[in-house]
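Down below is the structure, laid out as structure tokens.
The complex appears here without one of its protein chains, the remainder shown in place.
For reference, chains read A, B and C in written order, and residue numbers begin at 1 within each chain.
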Amino acid sequence: MSGNTFGTLFRITSFGESHGPAIGCVVDGCPPGLELATADIQAELDRRKPGTSRHVTQRREPDEVEILSGVFEGRTTGTPIALLIRNQDQRSKDYGNLADTFRPGHADYSYWQKYGIRDFRGGGRSSARETAVRVAAGAIAKKWLRERHAVEIRGCMTKLGSIEIPISDWSVVDENPFFAADLASVPQLEAAMDALRREGDSIGAQIHVVASGVPVGWGEPVYGRIDAEIAAAMMSINAVKGVEIGAGFASVAQKGSEHGDELTPQGFLSNHAGGIVGGITSGQDILVNLAIKPTSSIRLPRRSIDRQGQPLEVVTHGRHDPCVGIRATPIAEAMLALVLIDQALRHRAQCGDVVCPTPKIPAHP
Amino acid sequence: MSGNTFGTLFRITSFGESHGPAIGCVVDGCPPGLELATADIQAELDRRKPGTSRHVTQRREPDEVEILSGVFEGRTTGTPIALLIRNQDQRSKDYGNLADTFRPGHADYSYWQKYGIRDFRGGGRSSARETAVRVAAGAIAKKWLRERHAVEIRGCMTKLGSIEIPISDWSVVDENPFFAADLASVPQLEAAMDALRREGDSIGAQIHVVASGVPVGWGEPVYGRIDAEIAAAMMSINAVKGVEIGAGFASVAQKGSEHGDELTPQGFLSNHAGGIVGGITSGQDILVNLAIKPTSSIRLPRRSIDRQGQPLEVVTHGRHDPCVGIRATPIAEAMLALVLIDQALRHRAQCGDVVCPTPKIPAHP
Amino acid sequence: MSGNTFGTLFRITSFGESHGPAIGCVVDGCPPGLELATADIQAELDRRKPGTSRHVTQRREPDEVEILSGVFEGRTTGTPIALLIRNQDQRSKDYGNLADTFRPGHADYSYWQKYGIRDFRGGGRSSARETAVRVAAGAIAKKWLRERHAVEIRGCMTKLGSIEIPISDWSVVDENPFFAADLASVPQLEAAMDALRREGDSIGAQIHVVASGVPVGWGEPVYGRIDAEIAAAMMSINAVKGVEIGAGFASVAQKGSEHGDELTPQGFLSNHAGGIVGGITSGQDILVNLAIKPTSSIRLPRRSIDRQGQPLEVVTHGRHDPCVGIRATPIAEAMLALVLIDQALRHRAQCGDVVCPTPKIPAHP
Partner (left out) sequence: MSGNTFGTLFRITSFGESHGPAIGCVVDGCPPGLELATADIQAELDRRKPGTSRHVTQRREPDEVEILSGVFEGRTTGTPIALLIRNQDQRSKDYGNLADTFRPGHADYSYWQKYGIRDFRGGGRSSARETAVRVAAGAIAKKWLRERHAVEIRGCMTKLGSIEIPISDWSVVDENPFFAADLASVPQLEAAMDALRREGDSIGAQIHVVASGVPVGWGEPVYGRIDAEIAAAMMSINAVKGVEIGAGFASVAQKGSEHGDELTPQGFLSNHAGGIVGGITSGQDILVNLAIKPTSSIRLPRRSIDRQGQPLEVVTHGRHDPCVGIRATPIAEAMLALVLIDQALRHRAQCGDVVCPTPKIPAHP
């Protein structure tokens, strides 16, 4: 299908460019009867929005969402929910000089070759600005998952460049500009970011996302495995270059006697699988890691070519995140929520009648 | 959609259980006029089939494919191509004792909870035996990509447990049982595998896959990004727990001045992106890594439960790959081919008329 | 998507040519736990199979179905169900002279122009032989609908050319070669068909299909309306040229005061809507009519061209149905069943939790 729709039964269709009139999406397939207000969505958007600290882009976008349809008297009706976010702070003139240039690491060259036409203002469609609509749609998914299935989704940054950030306290994630789950790490992160901004360079990051309380049985082997869809969801986020489930790349060096999670009536004894076995949830926490590359827009000069294929040097001014990974946490949470609600509905479709006599095994704590 | 179809325009729909009468698939959407014989498919199946060395399962399956439709007088007709592989060596009795048991690390428990019913013979649908049909369908995709676009896809094993295998010579990959691109590593790999078999344990592996000659412009942002679909394709392979594109997780510690691939009229100066920028191919080689967990079927005793939820100990006999990663190379190549042909057709659909004036930039060697 | 898959959640993917080795399909998304034996499917196939009377094609095809996967110990497992029917009576030599000719009214010319290649044996993929797999898959759908929802689907012929056939007794439909619901009409139908065979000509027919017991609420407005999907399902049957729901084309001359079905607590007072309002089932019987064109293969000479575009005359010998409409009844029933099961699952996915306080209104008898 055309590439701007995500999901099978709970589907979002996204639109909009970085510097066009608006971005938004249509959410189709939401179950009816869910209480939903603009504030539910705005709360998540505010976590991702630009300009919240000196470590992210200074573009001033209130990212105010309007619900155009699908909600009546405070509840979803089962009809499509259209969400609209008007762009406010489009300084297109910042980009005039880019019309003729391909920025290294950006999608400029590949878009231009593919479509033969390109909205060069701020990356156009390839801008990470599009991810705001994922967060908006994800807010609906998160709410349904929480209310209907008591599923909780949370994320945090676990690496900034080569700085490892431990997960010591989930409750502080929204209290620092890095979505770090460890307040003690924050001064080091701030110092690193301040140094980076002075250099004019950028840096990568690693994000960890967890879904707890997921029932056993979601996922559609063999190609609709839930881990396959999570991988696609995460890799579809701008700048993501790697995805792991559970032990991930560490599995390579593991032996079977170590990796395979043993089962006891009292619970699983480990969770190397990351909550997914055979493409189906096991009832354990779903554990996902993503690798995010450094921002390509930097102030240091880089070699490139222009539309005629002639060599030139590119220096990117404008307002950019020196670490795009910082704002990626709510996006990754949203994408995980979108996969889960879709799989929940698909599971109910096919297996809504199933009664299994075997007791559920508790997750490894 | 129901989970057994892969692809949008070049679609494969797979069926079959490890110990049922047959496995197979329907390939729909293949362009007409492609020369295709059983031998084209059989050659790829023979690379993956069991029993080719002492390091893989000793199940004896000739994996002979029959083309049931879609080919007339040696050419594809544009109608669906059905491929059938009869199972020959089903020792279902090996599995009788498993009917009541959930093997750790296997999908037994999650399938049972999901469907309330389960074909317990050899893993049933969750068996890696299903991957034979991917290789068969992938052979068609590979052939079209090579003949129509001169795209070449190749893969090799780059890690067996903690042993790193350099890529020194692609030509030797099919001349050793490990799909290693370095003959000098083979004795060490053999010794490691022999030791492992004696222990009764298993080990993980890492596979590297490359597509060369891919034109610039394939991929459908934002959710149909080609990297997102590659991630899904790879993660849908049994036992895969991680996927990287280009620099992958190493991007986390990179700076923007290092990661972003510079462009010159003579070519790209690096390929950290792994051939994909903004979800669209750049014309550089597509570079993919996958992490494969150790086989869950091992001879060492493991704790588990039975259908009544009572504790027991599981020891797996039967014929298993001590490293499922060994046979994963042709599967990963096939999945990459399936993503590429699908995106090639989708690109032609939307952008078949595009003429771009800018010259193509050569790939980094 | 590629055109050989039908359905969203209960999906069938069909393959096979009239004179190739086999036809068949993969049924994906069937709920687990349904009792299913070959005989359940064979019973429906036997209603459609050729050679059952002198009024249909004399090709001798036992149409024996083999279940290759998805059923274990007599129950569906939730994994894909592959169905295989080997072709037995391929007299390809009957068609050798057609390789170079386009038969009027047949798909020969359009297939050839589309694909540039064509399996000319008996129509290849365009043959109505493909409809056997629809009947096979439909048998599974019918069984689930009956057992899970007490939905009954039945069909009959209501016109043979200009002969109108009343519906006087549904119980006799399977007791005459025409699927007529009126035994008194049979002698007239036999006489008409015998005369037609002597002439070497063919005739059209009209089929009526009814689904009773359908719950209120199935259907997905606005494009997934259940009437839209029924229309597509029916029009996808070979030779169908028209589809009506409820009053159909008679609605054109109706006034609103006549057409709109009034509701009372005791039940609906009429069923001009044919059981579907706003694209959603109303709980009334679903009523569908289809128009089927006369067979294009006739013994009378017809003007056409050859591959070089030169004029010639075509006379079709071989074994053909002089009225393709005769065997269309089980096919139309199957297609209706396939739409209904798919919508049932989709409804459960989105609205599985809905509790509506208003009592259901009984259907008009």
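Things worth noting here:
The rule is simple: a contact is a pair of C-beta atoms (placed from the backbone, for glycine too) under 8 Å apart; a residue touches a chain by one contact, two chains touch by 3 or more.
The shown structure was predicted, so the numbers you read here are calculated from the model rather than taken from an experiment.
Partner chains of the missing chain, restricted to those shown and counted over the full complex, are A, B, C. Screening C:107, C:156 or C:209 for touch with the missing chain picks out C:107. Considering the whole complex, the residue from C:66, C:169 or C:201 that touches the absent chain is C:201. Residues touching the missing chain, restricted to chain B, are 1, 9, 29-33, 78-79, 148, 221, 345-346, 348-354 (touch as defined at the top). Panel shows chain A; residues 1-5, 8-11, 13-17, 20-26, 28-29, 32-33, 66, 68-70, 72, 75-82, 84, 114-119, 124-125 of it touch the chain omitted from the view.
Counting the whole complex, the residues of chain C in touch with the unshown chain are 1-6, 8, 14, 102, 104-107, 109-116, 125-126, 130, 159, 161-162, 196, 201-206, 216-225, 227-236, 238, 241-265, 269, 272-274, 277-283, 291-298, 300, 302-305, 307-311, 325, 347, 350-351, 354-361.
As a convention for this text, only the chains that are shown with their structure count from here on.
One rotation lays the C-alpha atoms of chain B on chain C, and its angle is 180 degrees to the nearest 5. Per-chain CA centroids place chain A at a distance of 26 Å from chain B. Chain B and chain C have centres, each the mean of its CA atoms, that are 38 Å apart.
Once the centre of each chain is set as its mean CA position, chain A and chain C turn out to be 45 Å apart.
For chain A, the set of residues touching two or more other chains reads 1, 221, 350-351, 354.
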